[in-house]
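Here the complex is missing a single protein chain, while all its other protein chains stay put.
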């Protein structure tokens, strides 16, 4: 069995310690550990985190392999410090059967870069009409526990209620893409001052907030838990805060881009800024940061949404919605949350590893403490690094990043998946 | 106005000396008016078209003098040639001047073009093109206050206030009361970098 000694890393940002990995597990954590027979990774000054877990990734396979495959997507994930990703169900065909989720699960196993946990569609074909065979997907080899029609909202209140109730039988959770469809017909960007000027169809905050309000009340009524995908407005924060104060079992995620970017960027009409939910205002960004810091928002999830070049190299209205995010997420969080003093690294570990693993029912494998006997899923970060984002260097098959040319802090130097390095010195192994 | 003369505002010059004073200008305009009457045999069908900016003022003055001589009202207008220039694409697009054709049209009339300085002849070439789009005069004649030579096209003036032999290093500047607050024709040396070219 191979051994690796990570020497002098600040574990979760705390005191410098040595971490010895033996095979697939952490065998010892302490100071002055012997390097005997081990490969040494000098990590002085770097921060060691549990392997990151992304509850919201679009891997595109099957069906849109021109934008991403499970292999390229998991390579991108490893580059970004992730050891597990949840693959969204809006593939072609839709992941609404045990067959499709098992296929994605198997492709993830074969990739070897990152564990892939498929998400099942709530309704057949994401059409919001009939429930998919949720139980069958749970009982498949993929052991699906998170269900989502992401990309579309489960807008029918009765279907949503039934889904929330039904998955209680096996501890599942519904992850809602909160978007009232009628209020967002023809929507192109956040509705407000900028959309009024640019003449682009508005995506009003209330279209998100009204669905979240309904769903937390439904969850309370039927005693289920509900997860809110990519929460993007200050109003949504208030609703979730209220729901949590009432004891409703709700969790919520925010994307890195909603923590940093605003709708002012749309003035360029450059579709790299086109995303769903749309970039909001400065006020929303500040509310989201605060909510992530105080725990109202539980986790950061990337909503990594790869698109081929031609789907972005066009006029705004014709462009696809979405941004890649796996390879820049941690840097954006460092800039918006750590360097602003809102979170320490332990807080980042909670929101990007422990909590997402818990919500997704994966905490027996991922999001584990950095201590002896635990699986060696680890991410080592050089937080002093400063670099300009160059999409040409991405492992993802797609390049639709809104950060091109922007300087961001931090760099993942090593990623360990069950003791094996998937990233070494900032490069994929 | 000639291209080079238009540029005169931009080029640097040393001290300029007057070659025509106010009374000289008045005198030559009177002479030109008499010549027009003589050659046009009464100026009955004459239309004066000044080329903006200073040609227009000179045309109006000539019209007044013609009226004194003949007792008849002489139609006077303006002909902007900006859109017909051959050097349009060598400079940023510029504001255009007024084209005002007096009476119904110029068909069958004797058009006398009026400008301040005749130099390369390119302005007059443009003016002839512009006239062609406006109608068909019986004849076109040219009156200028100063002819400074250096023609680049086969064009000559019918009425010249003053022939002023110049070198290319020299600058001729016409000032008129209406635009500049005084009447004078000034001559100076270019002192800017391109002066030697």
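We call the chains A and B, going by the order they appear; numbering starts again at 1 in every chain.
Here, a contact is a pair of C-beta atoms (placed from the backbone, for glycine too) under 8 Å apart; a residue touches a chain by one contact, two chains touch by 3 or more.
Here is the rule we go by: contacts and distances are computed from a predicted model.
A chain of the complex is left out here; the name its UniProt entry carries, from "Benzoyl-CoA-dihydrodiol lyase", "Aspartate carbamoyltransferase", "Oligopeptide/dipeptide transporter, C-terminal region" or "YCII-related domain-containing protein", is "Aspartate carbamoyltransferase". Taking the complete complex into account, A:204 is the one of A:51, A:204 or A:277 that touches the chain left out. The chain omitted from view is touched by exactly one of A:40, A:141, A:286 or A:318, namely A:318.
Which of B:92, B:154 or B:181 touches the hidden chain is settled by the complete complex: it is B:92. Set against the missing chain, the residues B:22, B:134, B:155 or B:186 yield one that touches it, B:134.
On the side of subunit A, touch with the chain left out of the figure occurs at residues 188, 191-200, 202, 204, 268-270, 310-311, 313-319. Although one chain is not drawn, its touching partners on subunit B can still be listed: residues 80, 83-84, 88-99, 105, 129, 132-135.
What we mean here is this: only the chains that are shown with their structure count from here on.
Measuring from the averaged C-alpha position of subunit A to that of subunit B gives a distance of 77 Å.
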